[in-house]
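Note that one protein chain of the assembly has been removed; the remaining protein chains are unaltered in position.
Moving on to subunit A:
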Amino acid sequence: MSAVLRRIFLASLARRRLATALSLFAIALGVALGLAVQIIHSAALDEFGRGMHLLAGEADLQVIGPREGFDDAEYGRLAIRDEVADASPVLELDVRLPGRDRSLRIFGIDALRVAHVNPALMPLVAEAQRDERDLTVLRPDVLFASPAAQAELGVAPGGRLDVQAGAQVASLRIAGSVPGAGQGRALAVMDIAAAQALFGRLGRITRIDLRLKSGIDIEAARRALAAGLPAGVEVLTPQATEDQSAGLSRAYRVNLTMLAAIALVTGGFLVFSTQFLSVARRRQELAFLRALGLDRRALMRGLLVEGAVVGLAGGLLGIAVGHGVAALAFDVVGGDLGAGYFRGVAPALRFDPQASGAYLLLGVAAGLAGAWLPARDAQRMLPARALKSGDEAHMFRFRARPRIAAGCLGLAFVLCLLPPVGSIPVFGYLAVALILVGAVLVLPMLVRAAAHRWAGSRTVLWQLARARLAAAPGQAVVAGAGVVASVALAVAMAIMVASFRDSVDRWLTAVLPADLYVSAASQGTSGFFAPETLQRIAALPGVSRTMPVRFDTLRLDDRHLPVTLIARPLDGGSRLPLVGATAQVPTDEKPAWVSEAVVDLFAVRPGERLVLPLAGKPVAFRVAGVWRDYARQQGAVAIELDDYRAATGDLVANDVAVFLAEGASFNELAAAVRRLLGESTARIATPGEIRALSLAIFDRTFLVTYVMEAVAVLIGLFGVSTSFAALAIARRKEFGVLRHLGLTRREIGRLITLEGLLTAVAGTALGLVAGTAVALVLIEVVNRQSFHWSMDLHLPGVALLAFALIVIALAAFAARVSGYQAMRDSAVLAVREDW
């Protein structure tokens, strides 16, 4: 078998170099994209996890509260519990750095406690900065910056760093380093009491790290310690904290992996079309081998090996390219491919043998899957009949399978109704696959029906093309299925992204009703406006009304990430982009409006009671409605500012929305705000600027998607090109006869172009329909289940039409060029074997 395998089967791959190279390239692309996504995200996740491990140190449990913190008396209470060996309080802040377009994470720590629980955060005083009593770490005006933070910010011990505290700028002296933070982690540490005083968090901490006594059952201790804590403060294991944070990006990662998988499937399909046409062309040769004594299984094995070899070579190339793409992506867009999940994480590229091996196997599987049907067909052929000329025509007579097609589409519909599995829309993805399979199965029926009805012109080329497509719709499947799949994918993504962008745009308009936005916390959490500052802004000439906004995070349970609390004047919800039904809230109850993510994650509905932990106390609200929020995937709750202030006594605000008085000048007011607050502590923006910035971030996030979309269309066009080249070779006898009967070379070229055009028209039309269906699944099922946000369907009609026309033109051109190249042989040679 080995000589036969090498000389007959593998040599065949070498003979059709172009088709083999294109199939191999498509598989390599699929493997490379999938592997790159995998490498990038696992490196980012590893790094992210390492960071969290490092920050958790030796803590067995972490007591975590809202972003604005909880009463530090809890520390004293927990530290003396029997289960606890050591406790270390932490005030974690994301501090805005005035004059720089970034924030810095600062940990307020108790230097006497941190060494026992969390040695990585231990500050090290630089020799030159040490004071006589060696109490430098306790000084209120010093900061210890990790080596990465020193490098990134260009500061060194002895230097100073400006930080924003409330609406003020404070200057801190860099007194040393945090050597335990390791490479690549920019953070800083200061005394917890100093941080509380400086950043207006007196008596508040955000976390307590606990080390338990040996032999204590962690889960039992977790439950016991949680019992007496204030509302909204939870006890979690460091692993649970890490899992919750990593889970946030999981849906995004799965989404990208699915896109890569589709590229791989398209690669497999390309193997199918080239193998199919190669087997059609070699039918007599294979029949002859069977006649010489090659058994069915050996024949099948040989043809499968052809596919596997293409898959293996494509897989190996893909692994190399995938690592290259990952390295490039780390440099250009960062560890989260521009999506913003792992900001501040600087992962390094590493060879992952497990993932590489798995993707290599996927490449081989794609090659094998593509070769399967043609190999089975060859295995089943009757050698005596196949030895006769013209028997290959029977391979193109696909049986229509309307029941299977209808079954696929029906099942896809049913799958869309099922819930996600572990927050991953598994059934949604399956539905997408079934829609694509169903569309490909519909293609021969559509082509046959259309060919029967197409009147077209009455020229011989029309008649020949029509007859060919009507009698051999299998040709349309082989050449057109790639178009259907890639057009459907591209159209689906285009509709989804356009719908998303349009919805985000309208959402931004709805959530930005004011004329001017003044933010103390545009980056980080350390900026806020005190009540007197708010009053002074409101009193500025030209201001008709101000709307202060207070942000915090709330932990509604210990299984989910905290949701964002937004407290601002809401005018009974009329200032929110509400979706769906609303509920009337009795006047003696407090209304809350929850984002769609809260509905999905916490199963609350309008009219239901919702208890929010405010200032450590459970406060009852009634859900008045659901609003659309594209900014916070983990959920957000909006409440009236007055209700928040009444429940917490907290009168500060992070942002202020300012409405201009009639006839007031925007520029004069902006200047007045700047004079009042100083240049560097507040960001002043118009809704237009915020919108432009938000949409720019949106477009950057979807950049990767656009690239993958382009790749999918490119692979689809490769499919058309290789299919028509191979078809032209398989049909060279037919073209030879037509040349004998008087068709010129140019007319044969036109015939191939016409068939390519008709196939592309059918494939593109079906791709548009299937793509719209897939877009609906992406919008209603995949996005909703992955990210918990809804969007309005927006069909970019003109763009889709232009895209469809371009694909049709390119497909016809590809068919023309490849078909014409392939049939350059003389008509005489084409029919000679039978003369």
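Operating definition for what follows: a residue touches a chain if its C-beta (ideal position, glycine included) is under 8 Å from a C-beta of that chain, and two chains touch if they have at least 3 such contacts; residues count from 1.
Here is the rule we go by: contacts and distances are computed from a predicted model.
**Q** Choose one: "Rod shape-determining protein MreD", "ATP-binding cassette domain-containing protein", "TonB-linked outer membrane protein, SusC/RagA family" or "3-isopropylmalate dehydratase large subunit". The correct choice is the protein name in UniProt for the chain not shown.
**A** The correct option from "Rod shape-determining protein MreD", "ATP-binding cassette domain-containing protein", "TonB-linked outer membrane protein, SusC/RagA family" or "3-isopropylmalate dehydratase large subunit" is "ATP-binding cassette domain-containing protein", the UniProt name of the unshown chain.
**Q** From the listed residues A:113, A:468 or A:575, report the one that touches the chain absent from this view.
**A** Touching the chain that is not displayed is residue A:468.
**Q** Of the residues listed, A:326, A:684 or A:743, which one is in contact with the missing chain?
**A** In the complete complex, the chain left out is touched by residue A:743.
**Q** For subunit A, enumerate the residues touching the unshown chain of the complex.
**A** Here the touching residues of subunit A are 389-390, 393-394, 458-460, 463-464, 467-468, 470-472, 733-734, 736-737, 739-747, 826-828, 831-832, 834-835.
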